[in-house]
Each structure stands twice: as structure tokens, then as C-alpha cells.
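Omission of a single protein chain aside, the complex is shown with its protein chains in their original locations.
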Amino acid sequence: MNDLAGARPEQPFDILVDGRAVPVLPGQTIGAALHAAGIRAWRTTRFGGRPRGLFCGIGVCFDCLVSVNGAPEQRACLLQARPGDEVRT
Amino acid sequence: MADVIVIGAGAVGAACAYYAARAGLDVTVVDRGPVAGGTTGAGEGNVLVSDKEPGPELDLALLSNRLWRELAEVADFEYEPKGGLVVAETPEVLARLEELAGKQGVEHTRVTDLRDYEPHLAPGLAGGVHYPQDAQVQPMLAAARLLKAARERYGSLRLRTGVTVTGVLTSSGRVTGVRTTEGDILGGAVVNAAGTWGGEIARMAGVELPILPRRGFILVTEPLREPLVRHKVYTAAYVTNVASDSAGLETSAVVEGTPAGTVLIGASRERVGFDRTVSLPVLRRLAAQAVALFPALRDVRAIRAYCGFRPYCPDHLPVIGEDPRLPGLHHACGHEGAGIGLAPATGHLLAQVLSGERPDLDLTPFDPGRFS
Partner (left out) sequence: MSAYDLAVVGGGPAGVAGALTAAQAGLRVALLDAAPRLGGQYFRRLPETFHATREAALHHGLDRFLRQSRALRSLADVLLEHRVWAVERHGGLGDFVVHAVAGDREERPVTVRASALLIATGAHDRPLPFPGWDLPGVLTAGGAQALLKGNLVVAGRRVVVAGTGPFPLPVAAGLARAGARVVEVLEANGPLGLARHPALAASKLGEAAGYALALARHRVPYRARQAVVAAHGDGELTHVTVGRLDRDWRVVATRTVECDTLAVGYGFVPQVELAVQAGCAMGHDLDGSPVVSVDAAQRTSVAGVYAAGEPTGVGGAELAEVEGRIAGHAAAADLRSAVHLAAEPPGTAVHRPAEPPGTPAHWAAGPAGLAVPEPLLRRRARLRAFAQALHRAYPVRPGWRDWLTPATLVCRCEEVPYEAVREAMDLGATDARSVKLLARPGMGWCQGRMCGYAVACLAGELPQAPRRPIAQPITLGSLERMTDDPS
């Protein structure tokens, strides 16, 4: 797929998601990295405990909220991952 | 033909309709909009005794407080007996709060370590007074479910939404019904429960009621996973602002959580007519005051803000009872910021009047003729 856009991404790094290492291509959002790693459900809703992940993908629906380095309720689809990020769902 | 026509399907109108139907009267409720679309849908759902000076309004609030607890058994509207906590910044203010609580004669506890009650309150506050009777309801649900309960239990209630009253019908100096956009509705009595717009209804009937809008904004935060605020928490300044006659902007911190997880932040008061233009300086002041009280709110996001228009009378007392100038016309409006809290007592007392009973409380202080 990198062929499609002629992309030569830089060296990947890992972020920690609930203690598990998830690879990130520099520049990707946390949500994209999770989705690419096959993690599609992370938040659970506060009333029904329903699983949620990406939905709108552009910061509008707030379904993909995660806590990043202790800051709660961040939109995973918007936040560009940084080396050392600790994500909690 | 109805025994009673209630104009307004807000909390006060719903309570009037409920108690009138319970008393065996045949009731028609009309509203130009939906249920609870006016001031009821723009408040916090306060059921407070703590902020009332001793006197007729406090008596009304205490009766209402008891009735709300009864009604919570009748219908589900998120009745939360969470209690109120009034906090004082300085020992002098705390002394005045305690003095007020003593005069009120309302159940209360003097609080020296506020963090026992609210762990996230800012340090350095002098103390406060806890009022266990203060409560909160979801006001829109309360109005809607009371109307439904009356319909189901007593069967003699019709709700007509989207019907605008355009005139008050009279015959031989007595009210006989209302003229509406959907035709005339005849009834033996008319209850003006139009809230902030109660003055307009009165004018249609040819009488003056000095009810004016006082705008208030509320900020709403994102839903929190863990409750940050347990009680209704407000500063002593709120009590003085409620009773103030100033036309300018007044704000005081009023902070509370809701069952949905959001935190509601008030309160502002200003007289600007029915202007809905959002005032960012007001929102900013509300935010600053809330953060000063609960520093942890600094990192919490606001996601919404709304405003409403509280109906106030010059003496800050509601108008409850039959209008001496026009027999058959009853008023139940002008409750300012306490309409939700005072709704059941208002409805209960007015239903007593409508049934020819002697009301449980003396209605003289609320007399519609007191302004003329």
C-alpha cells in the first residue's frame, strides 16, 4: 500500500496501549495505529458498557476516546502518536 | 368544556394540571410549543430550600420539597435528594451563613471540614452549611411525566401542544375560556402558567402582571466517569444575587453533577430582555468561578452552554392565586429561578383554590393584585 502513494515512512516506533506495545509509523494518529494493529474496540460506553472504536475518524463523533499519558478523553483519531505515549482505554 | 384550562406545559403548568386532575377536575393543558420547551427546559432542576430567606417563599419551598418527594413515588424523573452545600470563603461570611440557617429553621449542618462533603473543593475555604433537603430533578422529564401520570391515573387531562393562546374569553366580567390558533377552548377557570411569558397572557385578559425576563447562562461539561461534585455546591454570593435588584450582570458559582455524568455550572443573572445572543464574557466568568471552587475542573472540557429566561417580579415572589380583577383567571407564574422547586406547592395550593378549598398556606403574599 505504501506503493500506492510512493510512501517511504520513517522508522516505526511503539506506543504502549494498556501495557501492550503497538507499532506506529511516525505521523499516524493513535486511532489509526490501533486500527492498523487490529485493535478495533477500545472504549466501553458509560451506561451500556458497549464496545467502541473508530467511527467518524475525523474528530466529530467522540467514540474513539482514550486516555493519553494521563490526560483523559482524548480523540484517538485526531491525536498524532508520539514515542513514549502511554494510552489507556 | 373543561373545568380548568392551564396555559403552559412547563413544570408549574404540569404541577397545576396534575393536582387539579387529582382533585377531580377536568383539565386541558395548552402550550404553544412542546412540553417543557420554555424556561423549564433551560434550567438545572433545582429543588432548594437553602437559598430562601425566612418568609412566605421559604414556606412554599418547604411544602414543595415534601411534595416533590411524594411525586417521585408517582413518576420517574430522576429525583435526586443530593443535598446542598453552601460554602463561605471567609469566617465572616460563614458566620452570616450560619445566622441565616438559624433563622430559616431548616434542617442543616454546619460544616468545618468541607472536604468530608466535597473532596475536590479548593483548599482555604472557611467552611459551609449543608442542607440535606436540597434536591434536584430532571425538570423536563418531571413536567412530562407528571402530565402523563395525571392522564393515566385520573383520566381527566388533555394535553394540547403546538396550540397558541391568542386571547382570553370573558363573559359578564368572568373568564370563560381562551381563544387559540386551533379555535376557542371553553373552561370554567383559566390558569396562567406561562412562566416568563405570563405577563403577555395577563395582558390578553386585560390585567397587568409585572413579570420580566432575567437571563441566565449554564455551562455544561463533558460527562465524567467518576463524579467530581456530589452535592449542589454554591457560594454565599448566590443567595444575595438571587434577591438582588440589580439590572447588570451578576454571577456566582453554582456547581453540581448530574446522573448523566456532566457537571452543570451556573449561575448568571442579567436583564437584557429576551436576547439569546451568547455572551462569552459570561461563560468565561462562570468557568473562572467554577474552577476557583473546584480546581480539578480546570482540565475538564465544556461542551455546551445554554441560556434561559427566568420570570421575575419586582418583589421576587411568584404570583399564585385567582386574580381579584378578573374572576376565573388564576395565575401560577413569576417564580424566577425557583420555578421547578416551587412547582408542586404552587400546583397543590392552586388546585385547592380551584376546588373551593382553603389552601394549606396563606396565599396573600403571592396575590396577583398586589402590584396594583
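Should a chain be cited, it is by its letter among A and B, assigned in written order, with residues numbered from 1 in that chain.
By our rule, a contact is a pair of C-beta atoms (placed from the backbone, for glycine too) under 8 Å apart; a residue touches a chain by one contact, two chains touch by 3 or more.
Treat the numbers as computed from the prediction; the structure is a model and nothing was measured.
Contact with the omitted chain, checked across B:R174, B:R203, B:R225 or B:R304, is made by B:R304.
The residue touching the chain not shown here, chosen from B:L114, B:A287 or B:L363, is B:A287. Across B:L159, B:I185 or B:A205, the residue that sits in touch with the chain not pictured is B:L159. Interface with the hidden chain, as seen from subunit A, comprises residues 1-2, 4-10, 25-29, 32-33, 35-36, 40-41, 45, 47-48, 50-63, 65, 68, 71, 77-80. Residues 9, 33-37, 41, 140-141, 144-145, 147-148, 159, 161-162, 219, 221-223, 260, 265, 277-278, 280, 283-284, 287-288, 290-291, 297-306 are the ones on subunit B that touch the missing chain.
Just so we're on the same page, only the chains that are shown with their structure count from here on.
Subunit B has its Cα centroid 45 Å from the Cα centroid of subunit A.
Remark: subunit B residues 222-223, 225, 261, 299, 301 touch subunit A in the complex. Residues 46, 71-73 of subunit A touch subunit B in their complex.
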